[in-house]
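Take a look at subunit A:
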Amino acid sequence: MKFRWSVLLFLLAVLAAPSLLAAQEANLTACVDTYDAAVDYFPEKAAVTDAVGFTVEYFNNYKVVTVATPWQGAEEPIQYVLVQCGTPAPEGFADVPVIEVPVQRMIGMSTTFLPHLVSQNLLDQLIAVDSTMFTSTPEVLAKFEAGELPEVGGGGSGTEPDVEQIVDLEPDLVMEQRFSAEDANFAILEQAGLPVVLNADFLETSPLGQAEWGKFISLFFNTEAQAETIYTDVKTRYEDLKALVADVADKPTVLATTPFGDTWYLPGGRSYLAQLLADAGAAYLWADDEATGSLFLDFETVLNRAAAADFWVNTYQTTMADLLAADERFADFAAVENEAVYTNNARQNANGGSEYFETGVANPDIILADLIKIFHPDVLPDHEFYFYKSLSE
Partner candidate 1 sequence: MNHSSLIAHSPASDLATGNRQLETSLSTHHLTIGYRQGRRPPRVVAADITVALQPGELVCLIGPNGAGKSTLMRTLAGMQPPLSGSITLMGADLPTLTPRELAQHLSIVLTERVDVGILPAYALVALGRYPYTDWTGNLSPDDEAVIQWAIKAVGATDLAARSVDELSDGERQKIMIARALAQEPDVMLLDEPTAFLDLPRRAEMMQLLRHLARDTHRAVLLSTHDLDLALRSADQIWLLPKGGNLQAGAPEDLILSGAFEAAFRAEGVTFDAYTGAFRMNTPPAGVVSIIGDGLPAVWTTRALEREGFCAVPNNPTAAIRIEVLPNLWRITANGETQEYRSLYEVIAVLRS
Partner candidate 2 sequence: MTTTTPTTSIPAVRELSQPAALTYPHLGVRRMVLVALVLGLLAAFALSLAVGSVNIPLHEIITILTGGEATRAAWSSIILNFRLPKALTALLAGAALSVSGVQMQTLFRNPLADPYVLGISSGASLGVALVILAAGTTGSVLLAGLGLLGDFGLAAAAAFGAAVVLALVLLVARRVQSVVTLLILGLMFGYVTGALVSLLMYFSIADHVQIYLSWTFGSFGGVTWNQMRVFAPAIIGGLVIALMLVKPLNALLLGETYARSLGVNVRQLRRWLILSTALLAGAVTAFCGPIGFLGIAVPHLCRGIFGTSDHRTLIPASILLGGMVALLADWVAQVPGSQIILPLNAITALLGAPVVIWIILRRRSLRASLNG
């Protein structure tokens, strides 16, 4: 539909203004000097296939982006109008934030944005981050170490962003995650008149859907073409890996994560991790659960169901000694005895930030490959673990 519209517009433009025929084969990386209403300024468009959290609608000189659920429990979607720089903003979007694209100065407030920015060659446009404490992406760290990337997060998890510094940096875009309606940081930034955009990648429950948020980022930089290529590669690899184990008869049973104190926060049966486990040809023991978020179960309940589980993955601890030091009763799980325990935190930076939660978001195919290697080692004999490692090593 959209495609047909744009073809029609293109044809109209060809008919009306033959002089512009040669223009606009790719999205612009700069502003338009002379605006022509008949020109489609975004010939490269993003098509959202797996993510359910955002949609985009293209017009000649602007895009309308809709984030369906900007935060957990949000009742209304939120919209942004992305206008090609050098062209007039459209009428009829009085209450909708308008962002001029391509963005030249972006502040990223979450580490999950960083791999996308790097892969789309947007590191120059990243002018500040909230904190590099838990950052793993080496290109970003290098820029920080060169003194070219200020931190504006305020220093900790409970902290307010440093609004003064952010305003002083004159960003075109502040991309932020809002975790709840009560999350005050968003309001603080918005009140300061900053161009704040909410990214809800963390609410996406499918691994591919989460990775597709790379396209969301591309919308702001007119880098849809790169994003499409990258995502298609990831998706192809993911689907191929999935197909390798789709028909395995023997699906090992799996337990996941470690408890905080008495309570075991288990991923729900419809969660991100549950899907990865299913796609990796494993039988997650709570797969029948309907929750997309976490389950809060006590140790006893988990032990009762998972004492004989074949595998235990995504432990916080990275060695068997640490695991048993945390609670010697973990030894009651057969997976511990069989040395079938794997952590997803093989790659941590000096501050304990795990690369799994950063690079993994953009590269679910690597996570899937790791998991398949764990559950069905004969299927991927040559694969080297990336995010995962055995606690027995």
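The rule is simple: a residue touches a chain if its C-beta (ideal position, glycine included) is under 8 Å from a C-beta of that chain, and two chains touch if they have at least 3 such contacts; residues count from 1.
Criterion applied: all candidates are chains of the complex that A comes from, given by their letters.
Computed from a predicted structure; not experimentally measured.
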Options 1 or 2: the chain contacting subunit A in this complex: 2
Interface residues, subunit A side, partner candidate 2 - complex: 133-134, 155-159, 258-263, 296-301, 303-304, 307-308, 316-319, 322, 325-329, 332, 348-352
